[in-house]
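The other protein chains are all here in position, but one chain of the complex has been omitted.
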Amino acid sequence: MSSIWGNSIKLSIFGESHSRGIGGVIDNLPPGIEIDMEEIAFELKRRQTGSSSLATARKEPDIPEILSGVVDGKTTGTPLAFVIYNSDQHSSDYDNLKVTARPSHADYTGYLRYKGFNDHRGGGHFSGRLTAPLVFAGAVAKCALRQKGIYTVSRIKSIMDIEDDAWCLDDMTPLKANELKNMIIPTVSPSAAKMMEERVLSLKSELDSAGGVIECAIMNMEKGIGNPIFDAFESRLSSLIFSVPAVKGLEFGEGFGVTKMRGSEANDTLYTDGEGIYTKTNHDGGINGGITNGMPIVFRTAIKPTASISREQDTVNFVEKTNEKLVIKGRHDACICVRAVSVIDACAALCAFDYLVEAKMF
Amino acid sequence: MSSIWGNSIKLSIFGESHSRGIGGVIDNLPPGIEIDMEEIAFELKRRQTGSSSLATARKEPDIPEILSGVVDGKTTGTPLAFVIYNSDQHSSDYDNLKVTARPSHADYTGYLRYKGFNDHRGGGHFSGRLTAPLVFAGAVAKCALRQKGIYTVSRIKSIMDIEDDAWCLDDMTPLKANELKNMIIPTVSPSAAKMMEERVLSLKSELDSAGGVIECAIMNMEKGIGNPIFDAFESRLSSLIFSVPAVKGLEFGEGFGVTKMRGSEANDTLYTDGEGIYTKTNHDGGINGGITNGMPIVFRTAIKPTASISREQDTVNFVEKTNEKLVIKGRHDACICVRAVSVIDACAALCAFDYLVEAKMF
Amino acid sequence: MSSIWGNSIKLSIFGESHSRGIGGVIDNLPPGIEIDMEEIAFELKRRQTGSSSLATARKEPDIPEILSGVVDGKTTGTPLAFVIYNSDQHSSDYDNLKVTARPSHADYTGYLRYKGFNDHRGGGHFSGRLTAPLVFAGAVAKCALRQKGIYTVSRIKSIMDIEDDAWCLDDMTPLKANELKNMIIPTVSPSAAKMMEERVLSLKSELDSAGGVIECAIMNMEKGIGNPIFDAFESRLSSLIFSVPAVKGLEFGEGFGVTKMRGSEANDTLYTDGEGIYTKTNHDGGINGGITNGMPIVFRTAIKPTASISREQDTVNFVEKTNEKLVIKGRHDACICVRAVSVIDACAALCAFDYLVEAKMF
Partner (left out) sequence: MSSIWGNSIKLSIFGESHSRGIGGVIDNLPPGIEIDMEEIAFELKRRQTGSSSLATARKEPDIPEILSGVVDGKTTGTPLAFVIYNSDQHSSDYDNLKVTARPSHADYTGYLRYKGFNDHRGGGHFSGRLTAPLVFAGAVAKCALRQKGIYTVSRIKSIMDIEDDAWCLDDMTPLKANELKNMIIPTVSPSAAKMMEERVLSLKSELDSAGGVIECAIMNMEKGIGNPIFDAFESRLSSLIFSVPAVKGLEFGEGFGVTKMRGSEANDTLYTDGEGIYTKTNHDGGINGGITNGMPIVFRTAIKPTASISREQDTVNFVEKTNEKLVIKGRHDACICVRAVSVIDACAALCAFDYLVEAKMF
């Protein structure tokens, strides 16, 4: 089902870019989780428009209102519903998009799927704005995960051909993770961040855009969590990650790189100190047979360059079936990847949390 | 749920490598689909052990028995159950694996997840053998898709650093797709196939293994199929692909490569001949906003080197928590990627079919 | 999952009696359905508190706000979210219920289930008020069903030992169905309604309450709709009906009465006029093998007497584990069955609609 995700918890999301509001309902939350509204606000702000010179000019504050499911700052265990009202809408910016497809956007496919009844304004239900409910839900998950010392850490690994330095996961403490969250372009190398920012601004000035790769790790994850086959940790997480607009690829551990390695190099051999069991390398990204092995869960997500560019592009009027030229109006990030970090990070937390609720760890 | 996949159809699979049998139940198949048992047998044979010098020596014939849901060669519309009985089992090969983890296998995580009650023989439920029911279900899907002229084509794009030539999808006719299915290593370049085979045999002789990348396209797919957000075509297909053992990455269209491109290069501009609507490039792999746009759906899957190698490896006894050396006995492919082609191809067909049933195209 | 219902459409509901609001999200609505806000308001008013001397004194107007999924009065096909804000709350009426169980209410079981974190005010998530989102969703379903000439008709068949006359379904036209909707106690016999009303008022004056039986028919239902076994029409509808508070029984067609008949009496023999196929009787209530046969779908629902009565009752403090006397404060109907008619009627419409969407009749 399109708008509902999760196995143990269920997140139902709704909204269009220019509807009365966007939001979600989270069912089967464990009762008694403390909801940190400041953390939620912080995460929404990271994702939000207007956070930096790299993002779009849309300025509405994403202030969520909780409609149900929380009493005295704690979850009741019954559905937590929340809404973020839409306000700063320039609907007229989108008038020409009712019949004209923005290249590499969902205007044409949305028209096909919904027989012309979908809300085209601002991308409607396909808008990147729909990731705000995901970030909200991810923040709720983080409130819970923190109780168990589990946290996520995310960074931009590359923008176009500019690569961040290798990271050492041992250094990715909760403190460091927070530090990254407060950077405009979260990288371990300050100079990489600077080069990335310059590149994005340069492309913006050329009315163009950039993509990138986001790397995320789930730290201190419980071991033995997940399922074989159709409900492998990778399967469930991937179904969430590919729900995020602009994602074109996902890899775990060594990912595509492992196809260049011999088995004897790729295998994560195990050792024990008599207490814990560990692997010497982590090419499998913390998962074997769909189940966590106690090592960090590491994955990378490919984000394509922002499809909305201000250059004139060839396209079609899909109702009249005529060839057209299009210049996209409205406000758009030159590198959506920058804001997508908070969304991917939220997905990681949400998926880990869903499995842990299933395993009755809460 | 771990053993059930699908939205409109539901595939429930079962079995362990050394149980009485493996198989599945497919629910909500449209009534009246002609089941081509020869095609099913052919696809199972492609996947099967013993198909070439590259594969393992296990020789049992994967002959499925249909238990229900088919009358006079046509689906009834009620659940189609099938079983493939296990026969050629060397359970004693696996005796030491009850407590000893094969590196990069699910022995340790399976033990954790099932509290020691899981069937360890031959990997049990985690065995690659469980992909046979997937291939069966995929073959059923292909029987249906053929009615609409929809088909899949798959090849090995690379094994380690050996790359196949670029393929031109216009040339990937049903005839060519079949030709690839009959190759031991399906590539468009015969010399690439030869080099890949030599490399695999060479690694095998070194008691080592190789991985690779599989590329697959769904041709003539209906447009307007799929859903936004959580049920994006990529989401549903990814949940299936990551169910296949040894998969470490998945990318659509240009995939990770698109992160190196500018938006103005990456965008798939549209044109029309007054009838159909097409894109000039297909960097998005035939999907926008989770919904098909009528172009071929193209994706690539990273398969890690076979984890079972015959070299001595460091590992642990996870019950006693002691460090151990392990030499894996039993029969193993030096490059599982070769046989995985049929599985990935089946996943593609199954996912396309599931969406088309949902859209009442059958 | 507790808060989500439906197979083809998915209704997710949320809220507590005294939270910021109650509401729901309906996913996978067909695009282009005209939403008649007046019909929705009318149905909500039927269910609402304060509609008559028989109902509770709570006076807040249940005015829903649509948050997404509707543009220009038509469904977009993406999730339709709506909220009904709570206003007229006397939370302090419920202070003693945090630890004291109202007999035959969910106070004690809710406490167990949610470990004390559930919202006890006004019954919280267990409140009958949560049926308002059901009525909203049912009204949306009715907007769609009307396009196909399908409608529901409901009446109170009995209150305590007072029975309405037999109804003749041939007379239950859409006009008559509307007439019933406008009655305080919808019966075919005016004198039965009068007697029922008197009985309820009399019990109310005795600080007591009454239950009753609601009968509902789905008229002009498409034939061939439903599924065998676990997704039988009765199964899916029953899962919805038993979600309504105070429901203790459900029967289809002749129901429990059929157990007194011989097979030769009970069987619905068939006949044809060469065009349609009909049954001479309708003891099966329009369903065979879980699938509709084209006859009216008829079912009856048992509603227990309102559990909240103002008499002193024996109960326990479930935290301290002490025996207590309780006098329930707050506002309560003497016969919840009267208002439940609109809820059961909504369930019927919703279930019929869900199946028709599945069968792509919309």
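Going by the order they are written in, the chains are A, B and C; count residues from 1 in each one.
Simple rule for what comes next: a contact is a pair of C-beta atoms (placed from the backbone, for glycine too) under 8 Å apart; a residue touches a chain by one contact, two chains touch by 3 or more.
It should be emphasised that the depicted structure is a prediction, and the values quoted were computed from it without experimental measurement.
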Exercise. Thinking of the whole complex, not just what is shown, which of C:I13, C:I66 or C:V188 touches the missing chain?
Worked result: C:I13
Exercise. Hey, which of C:F126, C:Y151 or C:F353 is the one touching the hidden chain?
Worked result: C:F126
Exercise. Please identify, in ascending order, the residues of chain C that touch the omitted chain?
Worked result: 1-5, 7, 13, 101, 103-106, 108-110, 112-113, 125-126, 130, 158-161, 203, 208-213, 223-232, 234-236, 238-243, 245, 247-256, 258-264, 266-272, 274-275, 277, 279-280, 283-285, 287-293, 302-307, 309, 311, 313-316, 318, 321-323, 337
Problem set entry | Residues from chain B at the interface with the omitted partner, ascending | 1-4, 10, 12-16, 19-23, 25, 27-28, 31-32, 65-69, 71, 74-81, 83, 113-119, 124-125
Problem set entry | Footprint left on chain A by the chain that the document does not show | 78, 228, 360
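Going forward, only the chains that are shown with their structure count from here on.
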Exercise. Of all chains present, which has the mean Cα position farthest from that of chain B?
Worked result: C
Exercise. Where does chain A touch two or more other chains at once, residue-wise?
Worked result: 1-4, 13, 113, 125
